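One protein chain omitted, others in place.
We just call them A and B in the order they show up, numbering each chain from 1.
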Amino acid sequence: MERIDLVGRVRPFLLLGFLIILWELFSRFVVPHYDPSGLSLPPPSAGIADAINLMKQGYLHQHVIASARRVYLGFALAAVIGIPIGILMGMFDLARRQLNPVVGILRPIPPVAWIPITLLWFGVTDKQQYFIIFIGTIFPLILHAVAGVRTVDPVLIRAARSLGADSGAMFRLLLTASLPMIFLGIRIALGLGWFIIVASEMVSASTGLGFLITEARTAMLTERMYVGMFAIGFIGYAQDRLLVWLERKIIPWK
Amino acid sequence: MTAKAALVVDNVTKEYEMARSGTRIAALEGLSFTVREGEFFVVLGPSGSGKTTLLNLIAGFELPTKGTLTVNGAPIEQPGWQRAVVFQEHGLFPWLTAAENIEFGLRMKKLPKGERRDLVSKYIEIVGLKGSEDKYPKELSGGMKQRIGIARALVVDSDIVIMDEPLGSLDAQTRTEMQDELLRILHKEKKKTVLFVTHSIEEALKLADSIVVMSERPGRVKELFRVDSPRPRDVLTDPRMIDLNVKLHALLYRSQTPKAS
Partner (left out) sequence: MGSKLLRLISSFSLLAAILIGWEIVAGTIYPKYNATSVNIFPPPSAVLGIFWDLLRSGELVTHTLASMARVAVGFGIATLIAVPLGLSMGAWPAWGEQMRVVIEVLRPIPPFAWIPFGLLWFGVGPEQTVFVIVISSIFPILMNTVAGVEQVEPVLKRSALSLGASKLRLFINVVLPRALPQIIVGLRIGLGFAWMVLVASELIGSTAGLGYLILDSRNLGLPSLAFMGMFVIGIIGYLLDAGMRWLERVLLPWNA
């Protein structure tokens, strides 16, 4: 019994394991024939060794903290401004009609395209990074809040009114009913935040995981590039799992 | 037969303007009837007979183009708990538990907490949902959801309860069970005035004190029946019921003159 269970557990990872081993062997035995330094594709074991090394020195978490501070501060600013704007747009025709064209013009601009102008505005500072995260995360927050309010089941509104809800109660009702969509917006925005911070830190920063990767490239430490890359991937993944868990806690009725 | 009038619909016309052409079409035209206090009043009509419009007017979601609607003498001007609605789609608030859903209207009435709690547990008991009061709607079956919908409308002690095809989205067996349940629940609620909209003749026969049959657009009163037989009624074998069944069928279906073949 126990043996079968073990096989079932290991089975999904066969291909992944095979590919990792293949990469290891390829880097050790094939790459050196073409690139004696081995810099173009070090084996995964070198990446793991470097990751352990960096963690021991405390170097990795110092960059993680720098990136996280930028992502979460920029996001917090976007949430404080974006979610109320979205709710306003969802509830009031006038706000929606007037703000739609403004959002429509700014939204298609990729967040990274703001980097050059913001460098002129703020220079190479954390402010510039906050701005990029802010501009990159505010639109999903706005749009999901709008959609959340606009897609409240009309029968709920009728039910509340027929039970005597006043405008304060209706406001709370719309807010509660749009919570799942607002939360989805938060999840998407935070995911996007970790994507964008990499690009932003690659162009202009002297700390953070994006910087760690660029620095590793200039220092010819390819295995460190792996570390930076998977560290961000892991953080993004862990954050998303955490948000899914949080959603079940906050919105148990969904 | 001299019971007080609870709801008076007097010569009500409701017209809508078509968005595109600007022409006006009448959903209801010169509609009049009276619902007596404490009776179970069924509005029976084919789709397109303006049942939904009528409901919206009585609930106060919309105002009539012409005519008046009054409840206990007061004109209907806006929605409120005095005319609580049970919806076909149940309309339970998904973020509130069963008990909290029932409590909603009481909170809107600003009743003190203790009183609310007593009323809620009383109605949980009445609709037979003891043990499920802390569940969210998503965890309940269709029949249970509708029990809460009914309890939520009854608990506010409104002048009239409006039921918009409340059993319409249930499966056949649950629907039959719920018809009996509804009678049982209303029996405990002495003298509750109910306006019940349906397109099921069987449901009307089983439940109604009065049945008004509506015509197709524009909706008018085609005929009004008083049903005096005691409940529970045997719709299949009671001769009076069979007789009424035939009449209702004729009114509802034969009038839609099928094309001669």
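Basically, a residue touches a chain if its C-beta (ideal position, glycine included) is under 8 Å from a C-beta of that chain, and two chains touch if they have at least 3 such contacts.
A quick note: this is a predicted structure, and the numbers were derived from the prediction, not measured.
**Student:** Could you tell me which shown chains are touched by the chain that is not displayed?
**Tutor:** Hidden chain, whole complex, touched shown chains: A.
**Student:** In the whole complex, not just what's shown, which of A:V112, A:M170, A:L184 or A:I251 touches the removed chain?
**Tutor:** A:V112
**Student:** Tell me which stretches of subunit A touch the chain missing from the display.
**Tutor:** 11-16, 19, 39-40, 97-102, 105-117, 119-121, 194-196, 198-199, 202-203, 210, 213-214, 216-217, 222, 225, 228-230, 232-234, 236-237, 240
Definition applied: only the chains that are shown with their structure count from here on.
**Student:** Roughly how far is subunit A from subunit B, centre to centre by C-alpha average, rounded to an integer in Å?
**Tutor:** That gives a centre separation of 50 Å.
**Student:** Any idea which subunit B residues touch subunit A in the complex?
**Tutor:** On the subunit B side, the touching residues are 59-61, 79-81, 83-85, 87, 89-96, 104-105, 107-109, 136-138, 152-153, 156, 162.
**Student:** With touch defined as at the start, can you tell me which subunit A residues reach subunit B in the complex?
**Tutor:** Going by the criterion above, the answer is residues 153, 155-156, 158-166, 169, 173, 176-177, 179, 251-254.
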